[in-house]
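Each remark here refers to the structure printed beneath this line.
All protein chains but one are shown at their positions in the complex.
Residue numbering begins at 1 within each chain, and the chains themselves are lettered A, B and C in the order written.
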Amino acid sequence: MGNTFGELFRVTTFGESHGPALGCVIDGCPAGLELTSDDIEKELKKRRPGKEYGSRDEEDTPEILSGVFDGKTLGSPIAIIVRNRNQKSGDYDYLKDIYRPSHADFSWDAKYGFRDHRGGGRSSGRETLCRVAAGAAAKKFLALHDIIVRAWTSSIAGIDLPLPGERNFNFDDIDQNIYRVPSLSYVQIIKSKIEEIKKEGDSAGGVISCLVTGVKAGLGEPVFDKLDARLAAAVLSIGACKGIEFGSGFACASMKGSENNDLPCESGKFASNNSGGITGGISIGQDILFKAAFKPTPSIGRMQKAFDREGKIREIEIKGQHDVCIVPRAVSVVEAMAALALADFLLLSRSSKI
Amino acid sequence: MGNTFGELFRVTTFGESHGPALGCVIDGCPAGLELTSDDIEKELKKRRPGKEYGSRDEEDTPEILSGVFDGKTLGSPIAIIVRNRNQKSGDYDYLKDIYRPSHADFSWDAKYGFRDHRGGGRSSGRETLCRVAAGAAAKKFLALHDIIVRAWTSSIAGIDLPLPGERNFNFDDIDQNIYRVPSLSYVQIIKSKIEEIKKEGDSAGGVISCLVTGVKAGLGEPVFDKLDARLAAAVLSIGACKGIEFGSGFACASMKGSENNDLPCESGKFASNNSGGITGGISIGQDILFKAAFKPTPSIGRMQKAFDREGKIREIEIKGQHDVCIVPRAVSVVEAMAALALADFLLLSRSSKI
Amino acid sequence: MGNTFGELFRVTTFGESHGPALGCVIDGCPAGLELTSDDIEKELKKRRPGKEYGSRDEEDTPEILSGVFDGKTLGSPIAIIVRNRNQKSGDYDYLKDIYRPSHADFSWDAKYGFRDHRGGGRSSGRETLCRVAAGAAAKKFLALHDIIVRAWTSSIAGIDLPLPGERNFNFDDIDQNIYRVPSLSYVQIIKSKIEEIKKEGDSAGGVISCLVTGVKAGLGEPVFDKLDARLAAAVLSIGACKGIEFGSGFACASMKGSENNDLPCESGKFASNNSGGITGGISIGQDILFKAAFKPTPSIGRMQKAFDREGKIREIEIKGQHDVCIVPRAVSVVEAMAALALADFLLLSRSSKI
Partner (left out) sequence: MGNTFGELFRVTTFGESHGPALGCVIDGCPAGLELTSDDIEKELKKRRPGKEYGSRDEEDTPEILSGVFDGKTLGSPIAIIVRNRNQKSGDYDYLKDIYRPSHADFSWDAKYGFRDHRGGGRSSGRETLCRVAAGAAAKKFLALHDIIVRAWTSSIAGIDLPLPGERNFNFDDIDQNIYRVPSLSYVQIIKSKIEEIKKEGDSAGGVISCLVTGVKAGLGEPVFDKLDARLAAAVLSIGACKGIEFGSGFACASMKGSENNDLPCESGKFASNNSGGITGGISIGQDILFKAAFKPTPSIGRMQKAFDREGKIREIEIKGQHDVCIVPRAVSVVEAMAALALADFLLLSRSSKI
């Protein structure tokens, strides 16, 4: 359970880090959407690590098994698989009986009583490639409705980047650098910082921002399936994410109503966007804006204490292929999850009125 | 759509602020649980405003219509209703054609093309009493498994309260003051601050913290239905909530792995709780800890600009019954939502192993 | 669990036969539909027994608690309740420790380990009034799309009635007689037969037919949620139903393809309707036609052997209020279930194409 996302634009993912393949099935993508494996591969590339990260560099080649005919979606389930090729499963033998600190090893073993210890198995970050593959279809569907989802690294290793509207913020820069920051002028300083942390055998976290344009007023479902509630679930379902905030977010907690309220302006829009584009769980026709916090990857090269299966404390030094900072790669995953949630809401909204 | 929460312990709520009644149906509460309307009324009282708030003071008397026999749950749906009594619907006539700033009025009208303008209709905070009623059953079910959910006001109107473990933090204080802060020594200063804001015709926000004890390792579902993802959706589905963070939360974004990892200690537990009790979306047997940000209520007494139904800007002064700060009342709603999510996961976990 | 029907036009029902009230919550009925409690009461009346049946004659007065404002649906959940008034719970004391033969008493007790023995509790046929109430809203929604659902008694107590198109079949007759047969000329013979069975302290079964007109080609979802699969589940979820068949049904099993295939005719329709209006699980624009078998009510006045809670065999004579034949009353329930299933498919179909 837990491997399906969405009600009408519904994605089920599968696959372990070191199993034969990973993949997804999209059920509910409407018929008639143009979609090719190139569309999917393009998105998967954004998730691939650069060599700088030192992690498993794998060419993820998607194969569409169903649901597309003559370049268009059929309305039937779209199954996409990506074969695992570059795994070095033997590297993980030492993890059979020990739980890496702050990893899912311990909690998943507690749940299932049995696990694939190789590279995290199902709990590996590698699982997110399926989200990106599915997100590619969602993005194409959203594009038909002029909705564009863009995410970027807005803080990394303690270095904060400019915000939209601020000097030096440039959307076009995001795709021009491996850190996926919106300002090329920061790349060198980030590079130095990341290398420093790498030398220390340590890891870094960061913040990812996401801006959605083109959403008309009226998207979202009331009460439990609010637009922000579902986006929160979507983004917090990414392994390393530890927090999310919309619009003025945590800052609004110490603001007054007169400061936080978004008032109308003559343009027909609102003068501020403290709501992050959502009130009462439903879009208001402004940009949707949220930020998500990602923890430093728990896999570090330093010697650490860890529990083994008998509950004894042992010492562990984590080997294998790891990112110093997964934030840049998670950018495409945040985009994918937001796109999937929005595509679902778009279909749900077709039932609001008689 | 959107009015149901949960997979196995499933709650559907209904009711508008000024309709005949609000209520909920709990489907999936296992048979044999002791439950009375007193259990529900006790929880509803925590949600009631004090006179200090100036809001509609309504005695919410729950009636159990089904699902309970001889004081125990039958396994069939538990329907609970609360009649609306004290509404002054005429007070809202001036809102028929105008949208209160940062309220759900505009977005809901965009969605449905039709709304009950009286007191926010379905988008009113009054809807949350149904969550608290359902949460009462969830809490009793969790108590059978020694799980206790406790929330409190950890910041209000810009005033931060002590954290668990800090001097002056006292769980027992929470129920002793209308602000639901964990430290009686702060009550007077908060009272002054709130009164000052009230005089200004303004409103205040705050932060609610939630601690769950007694959850064993292994609760949660992988990938999309992670424990934290679902808790996030649960809490962000509360109207005024704009952000959530687990454990070290946003702070972890600028920490290193060596700082953020929770290492084992001899007690068999972990020396820190930066994970907030959850790794890989599944509980690790530590306390679960999260914080949620609540915006200042958008209903303020001051004159504001607002859009009307024709898209013209008009002036509005919001009358009616409003809280200066809804945070203290939202504490019981956060508890209820967390309890509902956990009860659901507890049932789901029964299917993890053969 | 199990008390919710539908994906988008979603109904949850609640209530025990002898509890305070029964009711339903409809979540997903689109906004803007005209709906009053009169619409619901009108349908409930069709389900009421005549005095001839000897069963509990209760005026079921529905109250709409939410979701309707100014005579139109809001898009928010529509809660409807009906108070129980005429129950004589003491009549059922003798059933505390004994299971009526072929009733749900035994199986439900096995499932929950606890039950409300009064009048069948949740397993009572009285539960179906909630379906009829919800079905009233579904029917009004379908009517907007020119879809009409009509059911009738096509066989009762062994007496077969004429089929549509046959001599003496008259749709208008159905509402003119308590047996809900489509031919008034059969009423007297049925009356005699039923009275004879009543005198014997026995009960009778029958067949209900259902014809749906106005469904355009293309309704239904493929593979598991086929239109006929869902209609089957809808109708077989009515307690006493033991079988269903579409179009030529069981007869087609011994036909050849050349006999069973529906061939086109010049009118643009098909010359026969052996498919019952559905191929590959999706409507073809012909009338949808199915038949459902209902068993004789297991509550009979004769002395029978029965298991008690200890598994011992005792003798039982069932008292209380029972129908000799529930088929005529089940007609409105079949209509309601078909309407609910179709309303759901109508909303689902809005997502088939981009």
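What we mean here is this: contacts are C-beta pairs under 8 Å (C-beta built on N, C-alpha and C of every residue); 3 or more make two chains touch, one makes a residue touch a chain.
All values derive from a computational prediction rather than experimental measurement.
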| item | value |
| --- | --- |
| Among C:Thr61, C:Ser107 or C:Ser192, the residue in touch with the chain that has been omitted | C:Ser107 |
| Which of A:Asp116, A:Asp228, A:Asp262 or A:Asp323 contacts the chain that the document leaves out | A:Asp116 |
| For chain B, residues in touch with the removed chain | 7-8, 28, 30-33, 73, 75-76, 141, 144, 222, 347-348, 350-354 |
| Chain not shown, touching residues in chain A | 1-4, 8, 10, 12-16, 19-23, 25, 27-28, 31-32, 63-67, 69, 72, 74-79, 81, 111-116, 121-122 |
| Touch list for chain C against the chain that is not drawn | 1-5, 7, 13, 101-108, 110-113, 122-123, 127, 155, 157-158, 197, 200, 202-207, 216-226, 228-230, 232-234, 236-237, 239, 242-250, 252-266, 268, 274-276, 278-285, 293-300, 302, 304-307, 311, 313, 348-349, 351-353 |
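In this text, only the chains that are shown with their structure count from here on.
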| item | value |
| --- | --- |
| Euclidean distance of C-alpha centroids - chain B vs chain C, Å | 39 |
| Mean-CA-position distance for chain B and chain A (Å) | 26 |
| Whole-Å gap between the CA centroids of chain A and chain C | 46 |
| Residue numbers of chain C (touch at least two other chains) | 8, 28, 31-32, 75-76 |
